[in-house]
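Excluded from the complex is one protein chain; the other protein chains are retained at their positions.
Chain naming follows the written order as A, B and C, and within any one chain the residues start at number 1.
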Amino acid sequence: MMEFINFYLIPGLALGSIYALGAIGISMIFGILRFAHFAHGDVMTLGAYGTLTAVWTLGLHPLLALPVGIVFAVLSVLAVDKVFYKPLRELPTIYTVIASFGVALIFRSLIQLVWGSQNEVFIRGVQKPVVLFDLLRVSLLHLEAIAIIVGVAIALHYFLSRTQTGRSMRAVSDNAELARVAGLDTEKVVRATWIIGGSLAAIAGVLAGLDTNIQPNLGWNLILPMFAAAILGGIGKPMGALLGGMVIGLVEELSSYPWLTDEPLINPSYKTATAFLMMVILLIFRPQGLLKGRLF
Amino acid sequence: MDPVGLLFFLVGFLIMAGIYAILCLALNVQWGYGGLFNAGIAGFFAVGAYTSALLTAAPAPTHLGGFELPVLVGIIAAAVTAGLTGWAVAKICIRLKSDYLAMASIGIAEILRMVIVNEDWLTNGSLGITNIPRPFDGLLQGREADILFLAFVWVIVAIVYLVCNRLYDSPWGRTLRAVRDNEDAARAVGKDVDSFRLQTFVIGAALMGVAGALSAHYFRFLSPEATEPLLITFLVWVMLMAGGSGNNKGAIIGALSVWAIWSLTEIVTNRLPAEFATRSSYIRMLLIGLLLQFVLQKYRSGLLPERSPGIAFDKDKDKTHG
Amino acid sequence: MITLENIVMRFGGLAAVDDVSFAIGKGIITGLIGPNGAGKTTLFNIIAGRLFPTSGRVLLEGDDITRLPPHERSHKGLARTFQIPHEFGALTVLENLMVAGDTSRGENAFNAVLRRGLFLREERAVYERARDTLDFLELSHVKSEKAGNLSGGQKKLLELGRSLMREPRLILLDEIGAGINRTLLGKIAEKIKRLNEERGFTFCLIEHDLDYVSKLCSDVIVMAQGKVLTRGTIDEVRHDERVIEAYFGGGKYEVGT
């Protein structure tokens, strides 16, 4: 039982938090700008490297240096939106999807040019886990990740339901035409989307980097499960994406728990496949996602 | 530069471009005619490549088969299995709207890749399959043999082009474009939309399988990374968008020009000073990314945009505006 | 021709169509009127098969077609136009019409590649009919234009033409006159009348312009809030109190007799 909690449940929740933070941005961008943002993983990577630079130059703890990474990631996506995505806004979304593919390539090459391609770590050495009653062994980072996601969930809920910008975002996501007619400043909403999406991605990137290491493909390797999470939650539903991320993370980790026999239920090599399989099944039977998202 | 070397470089270049041209024509059937956002091209490519490799390679204890069948049999079988895979995928998710179909097809391609990497008994997993023959093996020696393979590839490109053109210039193609332009209206005039989409998906998938098979025969070696989903899928999309979706000639021209950019930038970046040695590859990727943005913003309808095939009996042709 | 039996259509908790039953007579032009949100287009979608009703039955000359997909209804002789033009934008006007023709041999992918001779005759026949239809609708001068480039009115004509290509038994016209200038409107009305009189086509049309309806329809059904309010000739319904109330909101206007 403790083994289940220590090595399957909590790591699953932590992994889920990382997916969730990325998926929220993907879902919001999908809902408001109506395209699948393939460069989102690389925004995470940018956030991680931005933070890393602050850690190196200022000698801060990664979580304290995080704001630097956030600002860096947000400025990058805002610039990219202005230069590369905005001119394509009125065209069929396929153009923007492809453009975002190109942006992913640009981000990654720039990262490799500036920081090089070798792995980096925030903190050297093994992080001793928190041990409670000799039973619970949890990495501090995982507790931090779970705490962050809870905080983000509360803040996001407050933002979306109580603030003017949040409500406008929901309106645009539900019906862009109507929102425009109603006189909402869509460009402002778009900007807010990038700022939130970029910030959360940066946090996700730093958490992923803390959990393992930082390298140029950090975010790119996570993009598909994050998409799965966004779809799972229902496109355009940030809270849904959050839930979707947690579900995907948990399913991935729990699928290899020896549920029935002594053997893992699913061979760990197919761990990632379970996330995709869930996504495909959901797309077929409930394409609007867990929390009724938009269907385009 | 050595002219003979340049000739053989061109041969290799055109073989790859031909393989991409087939992928691009196949995507054109799915997206250009049918409006289906297939983002799992690499999956069908992989199925085709493995089918043909397993059927034609020399027997080996490490993977299934090695039946030493003729290459042509392998290629036809590749089309069949990739088509069947396409059929199964389409059966499940053809009703999904564009972006969702894209996600589902990426997911399925990724699952296929995992099966290929993990099921050693079938594919020899990550160690891959060696000793895959080429057609007319032994007729010519050394790199001269590449010329034969080049001819073989482009004969197939020509056949695929012909097939695609005939599909396009037919009531079938017309109906498909109608389905793409307006699904509800197509239903209202009696078209079985799902059936047409299914057919399109299967035909496109089968052609992608052919391209996969050709690549396996070209490399004579096949391992899972040959089917890296995001790279192949992404490149083919760029080619089709740049060439002009809905236009078969555009698809081929797009494949040639984007492949030229992709491949030739390395020759340029290699000319950078030595201290850039590690960096030149990233600079190249950066250039490609920027070039792509340039194409999307300035040449977005492609080099050759879609045009109607015209009606054969329409004698009093006034100027065609399409 | 078409009989609706107790049709109910719910979206979530809302009944867009609430227990509607009526029949449309063969060979006549029936008008379906009512204020916005009355459920007219929903009802059209149910007849055409784009929506399946929550309950109730749709009969076409006695056959139950309630669960038949739209394309099969089209093969049974049902044709429709859409409120917002649904042209095939990248196809030429001529192609738009030819698509609607019966080209079942040429629509076989195998034939399209390997046995092109097989559908030549069929294709020629469809072509001739498309030309005739274009002439009839006075669209021949734009036949090679992409349909997406046509004006709103031309698109409406194109939709009508596409329906005609189906050689249907019943054509459903959803606000064919909306957003069209009066000259063109008159022209369309005249075409519809000719088709009805000379070739015996049955029409059912949704329209807001009552003058227009009065010119064309001998039978008018009035709907409001998902229900059939009344039915009769245009003059009968025009003076029906319930109709006036439905249109102008109860009690706001004093209604004379």
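Quick note on the criterion: a residue touches a chain if its C-beta (ideal position, glycine included) is under 8 Å from a C-beta of that chain, and two chains touch if they have at least 3 such contacts.
Assume contacts and distances are computed from a predicted model.
Chemist: Choose one: "NADH-quinone oxidoreductase subunit M", "Multicomponent K+:H+ antiporter subunit F", "ABC transporter substrate-binding protein" or "Acyl-CoA dehydrogenase". The correct choice is the protein name in UniProt for the chain not shown.
Modeler: Missing chain, UniProt protein name: "ABC transporter substrate-binding protein".
Chemist: Just list which of the chains on display the missing one touches.
Modeler: Answer for the hidden chain's contacts among shown chains: A, B.
Chemist: Would you indicate which residue among B:16, B:122, B:261 or B:303 is in contact with the undisplayed chain?
Modeler: Selected residue, touching the omitted chain: B:16.
Chemist: Which candidate, A:186, A:269 or A:288, sits in contact with the chain we can't see?
Modeler: A:269
Chemist: Would you mind spotting which of B:166, B:197 or B:284 touches the chain that isn't drawn?
Modeler: Candidates B:166, B:197 or B:284; residue touching the omitted chain: B:284.
Chemist: For the chain left out of this view, which of B:220, B:249 or B:300 touches it?
Modeler: B:220
Chemist: For subunit B, which residues touch the unseen chain?
Modeler: 1-2, 5-9, 12-13, 16, 117-118, 120, 125-128, 130, 141-143, 145-146, 215, 218-223, 225-226, 228, 231-232, 263, 266-268, 270-271, 274, 277-278, 280-282, 284-285
Chemist: Which parts of subunit A are in contact with the chain that was left out?
Modeler: Within subunit A, the residues that touch the unshown chain are 3, 6-8, 11, 14-15, 18, 112, 116-119, 121, 124-129, 137, 139, 208, 211-213, 215-217, 221-222, 253-254, 256-258, 262, 264, 268-269, 271-272.
Here is the rule we go by: only the chains that are shown with their structure count from here on.
Chemist: Could you tell me which chain lies farthest from subunit B when each chain's centre is the average position of its Cα atoms?
Modeler: Of all chains, C has its centre farthest from that of subunit B.
Chemist: From the mean C-alpha coordinate of subunit B to that of subunit C, what's the distance rounded to whole Å?
Modeler: Taking the average C-alpha coordinate of subunit B and of subunit C, the gap between them is 42 Å.
Chemist: Can you work out the whole-Å distance between the CA centroids of subunit A and subunit C?
Modeler: 48
Chemist: Would you kindly tell me how far, in whole Å, the mean C-alpha position of subunit B lies from that of subunit A?
Modeler: 31
Chemist: Touching two or more other chains, which residues of subunit A qualify?
Modeler: Where subunit A is concerned, no single residue meets two or more other chains.
Chemist: So in the complex, the part of subunit C that touches subunit B is made up of which residues?
Modeler: On the subunit C side, the touching residues are 48-50, 69-72, 74-75, 79-80, 82, 86-92, 94-96, 98-100, 102-103, 105-109, 111-113, 116, 119, 123-124, 127, 143-146, 149, 159, 162-163, 165-166.
Chemist: Hey, which residues of subunit B end up touching subunit A in the complex?
Modeler: Touch list, subunit B to subunit A: 37, 92-93, 96-100, 102-104, 106-108, 110-111, 114, 117-118, 234, 237-238, 241, 278-279, 282-283, 285-286, 288-290, 292-293, 296-297, 300.
Chemist: What does subunit B use to touch subunit C in their complex?
Modeler: Against subunit C, subunit B makes touches at 163, 166-167, 170-175, 177-178, 180-182, 184-193, 199, 203, 246, 306, 308, 311-314, 317-322.
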